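As you look at this complex, bear in mind that one protein chain is not there, while each of the others sits in place.
And then chain A:
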Amino acid sequence: MDVAINTALRRVPPLAIYIVGVMPLAWLVWLLVDGQLGVDPVKRIEHQLGEWALQLLVAGLVIAPLRRYTGINLVRYRRAIGLLAFFYVSLHLATWLVLDIQLRWAEIWADIVKRPYITAGFVAFVAMIPLAVTSNNASIRRLGPKAWQQLHRLTYFAAIAGAVHYLWLVKAWPPEPIIYLILVILLVLTRILPRAAR
């Protein structure tokens, strides 16, 4: 089964992931142009971009345990997924800065320093910058595979910070952010536990 899937996947180039990955953005733009984003399009866009970024982070974290436990190997798509996550998180941040808080720098700075949920989100974004910058073969060569891999463990941190950011911003306890945080924690645990057991 896993062999069949892996064989079939050989015909799907990573480029396909990039193409499929930007389609949601095209769809969002279409909804906006078509006036389907409701009476507060800014929040809809902001939240949607953030949620997609979080989903892509989760997808990226799924790949290693999926290979370990099922044999299905999606590792060659992971760079595309990670870069798309960074793409969406950047758009999410840009939406907040430009359309939501509208470059009111005093309020922005106060939010980043004083509001834990914005701090968490911003920290997640900052943590993803070195990951995005080094998501290329040249960087792997320059850093060496070992250091590169260690650097990219920052993903765990970014994903947890991103999920905490979501949970922290909502009022009351709706299920979605709780589910994301549990998912991310479980996926990070699949890394830590086997290592500790060794």
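Here, contacts are C-beta pairs under 8 Å (C-beta built on N, C-alpha and C of every residue); 3 or more make two chains touch, one makes a residue touch a chain; residues count from 1.
What we mean here is this: contacts and distances are computed from a predicted model.
K.L.:
Just to verify: the chain that's not displayed, which of "Multisubunit potassium/proton antiporter, PhaG subunit", "Glutamyl-tRNA(Gln) amidotransferase subunit A", "Protein-methionine-sulfoxide reductase catalytic subunit MsrP" or "DNA 3'-5' helicase" does UniProt list as its protein name?
P.N.:
So, among "Multisubunit potassium/proton antiporter, PhaG subunit", "Glutamyl-tRNA(Gln) amidotransferase subunit A", "Protein-methionine-sulfoxide reductase catalytic subunit MsrP" or "DNA 3'-5' helicase", the name matching the hidden chain's UniProt entry is "Protein-methionine-sulfoxide reductase catalytic subunit MsrP".
K.L.:
Out of A:Tyr18, A:Tyr117 or A:Phe157, which is the one that touches the chain we can't see?
P.N.:
Of the listed residues, the one touching the omitted chain is A:Tyr117.
K.L.:
For the full complex, which residue in A:Leu99, A:Val123, A:Leu154 or A:Ile178 touches the chain that was left out?
P.N.:
Considering the complete complex, A:Leu99 is the one touching the chain left out.
K.L.:
So which bits of chain A touch the chain we can't see?
P.N.:
On the chain A side, contact with the omitted chain comes from 32, 38-43, 99-102, 104, 107, 110-111, 114-118, 168-174.
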